[in-house]
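For this view, one protein chain was removed and the others were kept in their places.
After this line comes chain A, so read on.
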């Protein structure tokens, strides 16, 4: 009797590990295929049976892509937009979150509900009036449009508010008695205490902006304004037979995000969990 449950447990564990390995392999397969194909010639990409190890490794693709595509411009534009958006989002988001979490004013809760409500509103439903408005201000076909589009989302306010509410009010009270203004409390007490949440918001905003495709697609016409997602998509259209090069471009577009994600994964995960716990 003593051995049976433990043997059962053991097979259970083995099955669990097996499930985990199979799932991981399945999820990673597209990425593996992407990297492998990026090192092949075009003829080697689609073969039967699949060539899992390129022979020979064609590193030239990683040189050619910079010549055929306008990678430098795309990366520069994407970087500019992502950094500006992240800064705006983090500063205005945490500022507004303090207003919602730690000050009182009439209509505060209704206003916050309005913010949260827009999370359920698809961008596609109001993109036309929004485009019309920004065009009439002469902002279409500029990088400013993309910055504005992404910088004032409800998500940042929501995330920071959730975090601020976990910081006890008594701390603010003490600071008020010591004569600190509300702005002082935000700057000297809340911001230093909320570094983990700020890190979460920073990394999530950066990744979202970097990956945005629809905004650039609608707003950016000129080649010299394209972001990496738009550039890659247009590259696929122009060179649709260059399978290997397309994969090279894909690897390069994913690489910076992969690095950022791996470095800041902890904050990414915490940020999402924070927005989920209290709903």
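Things worth noting here:
Throughout what follows, a residue touches a chain if its C-beta (ideal position, glycine included) is under 8 Å from a C-beta of that chain, and two chains touch if they have at least 3 such contacts; residues count from 1.
Here is the rule we go by: contacts and distances are computed from a predicted model.
One chain of the assembly is not displayed; among "TerD family protein", "Glutamyl-tRNA(Gln) amidotransferase subunit A", "Sugar ABC transporter permease" or "PP2C family protein-serine/threonine phosphatase", its UniProt protein name is "Sugar ABC transporter permease".
Of the candidate positions A:23, A:83 or A:195, contact with the unshown chain belongs to A:23.
In the full complex, the hidden chain is touched by chain A at residues 13, 16-17, 19-20, 23-24, 27-31, 33-34, 37, 45-50, 88, 91-93, 95-96, 98-100, 103-106, 108, 111, 114-115, 117-133, 148-149, 151-154, 156-157, 169-170, 173, 176-177, 179, 182, 186, 207, 210-211, 213-214, 217-218, 228-229, 232-233, 236, 243, 246-247, 250-251, 253-254, 257-258, 261-262, 265, 268-269, 272-273, 276-277, 279.
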